[in-house]
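As you look at this complex, bear in mind that one protein chain is not there, while each of the others sits in place.
Here is subunit A:
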Amino acid sequence: MATADWNPLGEVYYKKCELYSMEWSETVDISKFEVSAAPYGGPIALLKDESKTARVQVSTKPIVTVFTAAGKQLGQMRWNSGNIHKMGWSHTEDLLFVQDDGVVLVYDMFLNFKKTFGMGQEAKDVKVIDCKIFSSYQGTGIAVLTSTCRVFIINSVDDPRIRRLAEVPGLSSAPSSWAVINLDRQSRALIAKGSELCLIDHGGQYQVQTPDLSTDVTEFLAMSLSFNNRCLAMFTDKGVIWIGSSDLQKKYCEFNTKSPTPPQQLSWCGAGAVVGLWGNMMLVVGPDKDWINFNFDCPVHLVEEEDGLRIIGKYQHEFLHKVPEVTEKIFKIGSMEPGAMLFEASKEFYKGSQKADEYIRIIKDKLEVAVSQCIEAAGHEIDPAKQKPLLRAAAFGKCFLTDYSPEAYVNMCQMLRVLNQVRHHVIGIPLTYSQLQHLSMPILIDRLVLRKLFYHAVKICQYLKIPDAEGASRILAHWACYKVQQKSENDETIARAINQKLGDTPGISYSEIANHALEEGRPDLATRLLDFEPQAGQQVPLLMKMHKDSIALSKAIESGDTDLVYTVLLHLKESMNQGEFFMAIRNMPVAYALFIQYCRQQNRTLMEDLFYQEDNFQEEGTCKVINSFGKERMEDRVEELKLAQSCFTKAKNEFARVQTEDQIKLLKYQQRLEEEMNRPFLNLSLHETIYRLTIGNNHKVAEQLRKEFKVPDRRFWWLKIQALGESGDWVELEKFSKGKKAPVGMEAFVEVCSKHGNMKEALKYLAKVSPEQKVKCLVKVGERKKAAETAFDNRSEEELNYVLSKCGPNDKQLVDSIRSMKQQLGKR
């Protein structure tokens, strides 16, 4: 009978089922320990409390042991710090110890120390008398109550920032009970002072409240907030349990337990019932004063979950929870809900009974609802044997639906497969379906990774087809990080093992693993691992961090990424002196060239230094040449050029040396000319200087420069002809033409005259033009007709064509006559 273990509590039912039979039953008696277990099926920490057992006062330090929810030991250690006041878990399943001096120590679940921080000077000075570890909107928070009755609070153990809450007026001794309420993104403390309750916050505000109570009360001995912080339960000195909303505005009920002593634990089962534990007796009270009583064979410890309550005992680990509505609908005796009918139908079907058909007919219209109900109910079942018939029923019902999306069904099957797997006692995470919904799959995978269950995590990722980059690769990276902690194995073996497993899996960051190895104090391993990192952008910064600068530089160079090379170069430049730096980069041509490039734009002196250092006289000389152009004063200019000259001498560049010498000479000439003629000459080339002089009729000086600098005749002739043409000094031009035989031919004279539009002058030289140039020159001066005739006389068709090509649209007559000339030539 499915409802046999259902206990009615008012309108609803509660059900207790076994999660595990504990592996520790032979060795552990939890009554002798202080117990703390993390929610969401988290691990259990036991603190051997000597005061509970020792008949003689012993001063040995307590022993801490951590177990999985199935009672398998994960780690054990002897405490070696101060007095533990409180032990608890963070939302990332780190074990927190709060000492009476306010120091908080954080360990992972394998009891490896992670970090420590304090709760402030005052807590340290005056000691902590009580402490709460609570879940805040930022993660896990800690609140301590000092002996001065002040409350200090942090909202996140990951980022501990201490805040002091307002003081409760008139509170001189420890409150009878207190709690931290976390609502509206704010953490406040509710302090019981006599019959009053005081709500204090970190804004310095306090609020005195009196709950609506029908019986007398002098003190509240215990209080407990529901998992979602919305409901509050309090136990008064008169044995009454008050249940209401956490803002004290609403009272659900008062329940008189008639017990003079407060319960050992006052807890919530989900948000629907309050549970009190007195020895081996557990009382469950509903909001409407209904109650159930449970008795145990041995002492137990209660752990609140969002949808129920875990009960941890010596032999058993049980789960008390409200029977979900949907389960109730299906299994409640006499239920006519579609889901119930479908379940029956499926049962009959597998029995081979035709009744199946009848049931299906009844719910024909609501079949979809029925299927969803069965799927949902399957999710809430913890025992696979109970999940199966429900899923089978859903699958059966699905067959009758034509366009039902199978997504929900498939998802549920997958989720249950995963849940059953993690609930298995080997893993020992007794997570319910609704808890998983809240926790989310990635976090569950993280938790498996935390437990070093890499294999299972990878398998789940593969089963759920989570992309490698978010799933398997990430897990492998964690595995590798764990691997590098294993100090027993040597670097080489680990590096190889990691590479073997990870290979080139996309999304793996070897540099992250290397970073981890570095933090573990294994730089050699880190270096080996970094060798596998394909992304230079990741590799190089880490190498620099490890002070492996030269490897970093060569890796940066390999990548070809200039920016990366500069990152290393500039770092090197700052971290060593100049000489060392130059030495470091001299054998790396790429780095060297890039550094020069940087200097070229930023620091030219440094560049020259480098060239000098490297005996690169040619480049050094070039620098000086360039510098000379930037100098204003003549002396500086010449000075630079002289330096350049000596560089070129050293570089055995005779040509450059001579040119530089000439340049110095020219500059001095130009300076003198400027002074004498009061005209600008500086910065002109030699050719331009002579040209200007010729235009300015200073033929003597021009001649002098020509001789001094050995200007070749041919160029000088061109220069002079053009300069004279430009200045229109036709007389001088004619004189020049009659002098020494022109190396450029008379056509140059014709050309320059026609260029400057003086056809009359041009004609003068025409007669002297060599016969083969004649036609061209005639065309130039515009005598196309004559040109054609000359060409004809020369019997040159080529020349005729040339003239023809120069004829415009207005030369129609000429064109015709040239054509006939060509014909005549062709005939002959």
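Operating definition for what follows: a residue touches a chain if its C-beta (ideal position, glycine included) is under 8 Å from a C-beta of that chain, and two chains touch if they have at least 3 such contacts; residues count from 1.
Here is the rule we go by: contacts and distances are computed from a predicted model.
**Q** Given the options "Vacuolar protein sorting-associated protein 33A-like isoform X2", "ALA-interacting subunit", "GPI transamidase component PIG-T" or "ER membrane protein complex subunit 4", which would UniProt use as the protein name of the unshown chain?
**A** Hidden chain identified via UniProt as "Vacuolar protein sorting-associated protein 33A-like isoform X2".
**Q** Could you tell me which of A:197, A:312, A:431 or A:536 touches the chain that is not displayed?
**A** Of all options in A:197, A:312, A:431 or A:536, contact with the hidden chain holds for A:536.
**Q** Which residue, A:171, A:253, A:395 or A:596, contacts the hidden chain when the whole complex is considered?
**A** Among A:171, A:253, A:395 or A:596, only A:596 touches the chain that is not shown.
**Q** Which subunit A residues would touch the chain omitted from the figure, given the whole complex?
**A** 469, 504-508, 534-536, 558-563, 566-567, 570, 589-590, 593-594, 596-598, 600-602, 618, 622, 625-626, 629-630, 655-656, 659-660, 662-663, 666, 683-688, 709, 711-712, 714-715, 717-719, 722, 744, 805
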